[in-house]
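Note that one protein chain is taken out, while the other chains of the complex remain in position.
Entry: chain A
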Amino acid sequence: MTIATDRQHEFPETVWTQRVSLINRLPQPVAITLLVFAILAIWQLVALSGTVSPIILPSPARTAQDIVEVGASLFTGGYVFGAFLITLQEVIISFLMATAIGATLGMIVGGTAFGERALMPVIVAIDTMPKVAFAPLFLSWLGFGIASKVALATFIALFPIIVGAAAGLHAADENARMLFRSIGATPWQTLVRLRIPMGLPHFFTGLKIAAIGVVGGAITGELVGGGQGFGALIRVAASQLDTPRVFSLICYLSVMGLMTFGLVAWVQRRFVFWHRSSSIGNG
């Protein structure tokens, strides 16, 4: 169809009015803040209405007050600070151990026929077990100190790292491998200069899952096996029906999880600069 200029007036105005929904017009930080405030408001209303006992669900205001209280002890080096250090120590040791063992096993699984054919099925079988159920075993093997918590947290964090490292070694596509072979690269050169760099995004995805996992593992170990960490504080507070304290301790734990996750994400951005990863963490 041709449109002659002198006939243009015969056509109706065709300017589209685009409706942009409210949520699309809001900047993301504002949207998040609004949602959080809405949740807090509903929570506060439910607490004020008196339908739920404050022992079951303390008000946000009461929880915030406790967060300040716990924060005061944490930042002035009180007993919460001591507990925080113990849990943090468990988290760091477990994460480093899981990374070292996981990377090694992942290299064996992803890089050797033995690993792929014999070791991987065994690892998958162990991975299907609920690893938390091993907590009492670690406790009886390693005692009530931090060793049993470190063992549990390492055990939980190990599997995503193995899978990430093993999958990463297979990330290089057929053409890239062919190219390396055609220029006469040795298997070692192919590993170091192709398969490992190509696999880093997968490896870091595993590390990020593990960074969250170690915090959960350490707390589970402390809930089951006592000690002097955050888990023990939570257990004591819960047994005294001090629900606001439980809530505020959990808040600080999430800060710890965010810190470990953020650290790994930061290292990833430094070392895997070519790969844009999503904030959700699936590499």
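The rule is simple: a residue touches a chain if its C-beta (ideal position, glycine included) is under 8 Å from a C-beta of that chain, and two chains touch if they have at least 3 such contacts; residues count from 1.
The criterion applied here is as follows: contacts and distances are computed from a predicted model.
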Per UniProt, and picking from "cytochrome-c oxidase", "Fe-S cluster assembly protein SufB", "ABC transporter ATP-binding protein" or "Outer membrane lipid asymmetry maintenance protein MlaD", the hidden chain is "ABC transporter ATP-binding protein"
Quick one: say which of A:Phe180, A:Phe204, A:Phe230 or A:Phe261 touches the chain that got left out.
A:Phe180
Hey, which of A:Ala47, A:Leu152 or A:Leu194 is the one touching the hidden chain?
A:Leu194
Give me the chain A residues in contact with the hidden chain, please.
173, 175-176, 178-185, 189, 193-194, 197-198, 272-275
